[in-house]
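Shown here is a partial selection of chains from the complex, left in place.
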Amino acid sequence: MENIQSIDGMELIYKKPSTLTDTVFHYCPGCGHSVVHRVLMEVVEELGIQDKTIGVAPVGCSVFAYHYMDIDMQEAAHGRASAVATGIKRMLPDKYVFSYQGDGDLAAIGTAETIHTINRGENLLIVFINNAIYGMTGGQMAPTSLLGMVTSTSPYGRDKNLIGYPLRITELVANLPGAYYVTRQAVYTPNAVRKLKKAITKAFQYQDLKKGTSFIEVVSNCPSGWKMTPVEAIGFLENDMFPQYPLGDIKVPQDKPETGPEGKNN
Amino acid sequence: MNNTENSTNDDVRLMKGNEALAEAAIRAGMDGYFGYPITPQSEVLEYFANECPKRGGVVLQAESELAAINMIYGAAGTGARVMTSSSSPGISLMQEGLSYITSAQLPCLVVNVVRGGPGLGTIQPSQGDYFQATKGGGHGDYHLIVLAPASVQEMADFVFEGFRLAEKYRNPSMILADGALGQMMEKVVLPPAGSLAKRKYDWTTVGKPATRERNIITSLFIQPEKMEQINLNLQAKYEEMKKEVKFEEINTKDADIILVAFGLSARICQKSVDLAREKGIRLGLLRPITLYPYPYDRLRELAAQVEFFLVVEMNAGQMVEDVRLAVEGRKPVYFKGRMGGMIPSPEDIFGEVEAIIEKQSISQD
Amino acid sequence: MIKGTVIIDGVICKGCELCIVACPQESLGLSSHINKAGYRYVELIKDNCTGCVNCALVCPEAAITVYRQPKSALKKNVKSAEVIG
Amino acid sequence: MQKAQEIIFAGFGGQGILSMGQIIAYAAMIENKEISWMPSYGPEMRGGTANCTVIVSDQRISSPILSKFDSGVVLNQPSLDKFEPSIKPGGFLLYEASGIINPPTRNDIEILSIAAVEEATKKLNKRQVANMILVGAFLERRPIVKMENILKALKKVLPERHHHLIPLNEQALMLGKKFAQEAENVTV
């Protein structure tokens, strides 16, 4: 939709990025996915890299990401997004490649691919949407589900004795030397969204400098999966999710990437 | 891709099938290989690991076959000429990926250097993966283009053919070899580098310029009507592919009896044909080269001519079903198989022919 | 205070109320009507928007466009944003 | 010469088993013969044994894997035990003597024994070329390829960094040839 450029002398200061299509999101009300989509596409727009960016989204609620992001995209098999992204990046080392994966995808079935993509230091961005649940398939327990959390496959609450503790895969992968930048963000407040945008911008810049893998977890809102209203979901994030998944940078670059392209391939 | 003078001056070689295949891939302008070690085909990855750094092309040892086939998916989606290889258990792990790749219509080459199964089995040669290769081991209605080499020479040649067909039809090709073909050395005349032109594609995901709509690689069509259309398109493609059917006939012209065998089995059958001819028995051999598409028509024709068919496989009887489907009861179709890595001998096969003749009391005069 | 306004696409709004919560000015509220998709959509209900963009940032539907007085310009009244749809 | 010559080479890994076969195969290739070379492969190697089958023929070769052989060149006891029974009657069995405690017992085949390791160590000062002594001896008895082509083949099969060893290999071949000319067959 075309935006009016000014109203009563007021200037247009925020609009949906042109890198998002006009397709209406199919997500549930209050879902975090589409906010992350938008922020990603804002960064792509601002960096002017729409023609150089390839995204990979595996199955999960965001499987139709390609309906919304106006960039070349590949849909990947469940868990294999980072392998698919590796395939793309190895063929097109000078393009920007990101995968966009849910917690079921990245931290359950795709664990091996996640660890090895990062261990190889593949020069790409992994966006990890952690909603502590399998959204698409109807709310089953994920490796990230909180202790005691009731899901359709943990109807009596997640029990550490039966299935272990929530998996903090982000902290785990931060230990790998191939991980250059690892951070945990959210989209539950305007400021959180601003921070996420900064993080994504940095990640693309590091990719330009061939620094290795950037890994951005977004602790995302999933009102449907959590069986609550979008506004209640904010409370759940603050009271339950963040204590287990504290926001902030987990691994920041040790060198000074700003000083020039002294990437690892040099 | 750069070919060192070394390699171009050096087209006739004594090579292992696995090495010939890899060398041919480099000459075919392969852009990328993603694979995982497994006997009896690890030489493929090893060859690339040695050569690609010098001569171009990406080689990546993946963390698993599962990762490898999905790297292929991603890489093929960029329009690159890519391949992977493995042996039976590893190929089984690729079935989901192959179903995806076929559905998303991505060209690529997959090599299965078959070993004896099922399970971990043995590393000795086998043809036990025929069904998996030709009927589709993954879910849904799809087919790979399947080529069955019978010599080290064909291990090399079919790389070119495999890429060509894959790219022509936007469908993965598979080379279905076996452990013996992979491990044995024979003389091979290597195809010249650069002889396989690259296609320009408009569907690849390489970054969307302002001048075109975005490209999407996907196999997801949630509306069954749409998914049915995708399937109809695939089926139309398979129909179209039928014209690519290839087979070799040896002494079939006057044959009263025809052996049907592919790959290594066919080599052995050839010797059985010689043995029979020496004894005055008019035995012939039909060797399907493409296992998909399959030479049903030619077999149907031959059914009019012969007394019976004997299908020889290094498995419990898989291709024999396709022969029966072709022959449709017009003539008896017999089967002789060895399994688990065992290889039939020319004498055994000829013995089987004689036994059937005896049973049938056919007079060969 | 800087003057701003928002245009909310009521057709695609899903009434999640995240913008309402995010607005420091309490400028937004749910309409009593429902849109075609079956949701009560959000409207600007007060004339005190500062164009802080908060609402737009959290909106999952990218339904909000924000306008603001240039810092240099004089303050003047603007009419409240219309709901499209 | 027969239409086809089917040979098994067998011994421990590290004795140069596979390259013996390769060199003969390569030489045959130079002579435009049909050839196939097939190694044992896989975890059998763990046990330390290695073998390869070489077929040299005027006709297209069917199976590269055989159970009976025209001749065998064996370098250790387990291989002798395994392959002695697989030599076709009238065939030829050449073995390296130093590793053999129980010599072959068949009397329907031609048998030749060479202490190639000893010869190589003593006369050529390089244990590693024992296999070439055996190749030389083998070709003397079964001249399926010309010696000059073996020399050409050596250049192809040996990695560049070992090309300085070619003269030594040549000497070993000649030593084997001479030995086979002079030696008596083992009689059992």
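The chains carry the letters A, B, C and D, assigned in the order they are written, with residues numbered from 1 in each.
Just so it is clear, contacts are C-beta pairs under 8 Å (C-beta built on N, C-alpha and C of every residue); 3 or more make two chains touch, one makes a residue touch a chain.
If you're wondering where the values come from, they're calculated on a predicted model, not measured in any experiment.
*Asks:* In the whole complex, which copy numbers belong to the chains shown here?
*Replies:* Per chain kind, the total copies in the file amount to A x2, B x2, C x2, D x2.
To be clear about the criterion, only the chains that are shown with their structure count from here on.
*Asks:* Multi-chain contacts in chain B: which residues touch at least two other chains?
*Replies:* Not one residue of chain B touches more than one other chain, so the list is empty.
*Asks:* Residue numbers in chain D touching 2 or more other chains?
*Replies:* none
*Asks:* What does chain D use to touch chain B in their complex?
*Replies:* Within the complex, chain D touches chain B at residues 22, 25-26, 29, 34-39, 41-43, 60-65, 67, 156.
*Asks:* Can you check the complex and tell me which residues of chain A touch chain B?
*Replies:* Checking each residue of chain A against chain B gives 50-54, 56, 59, 63-64, 66, 69-77, 80, 83-88, 90-92, 95, 112-113, 115-116.
*Asks:* Over in the complex, which chain B residues touch chain A? Could you list them?
*Replies:* 31-32, 34, 58, 60, 62-64, 66-68, 70-78, 80, 82, 96-97, 100, 104, 204-210, 214-220
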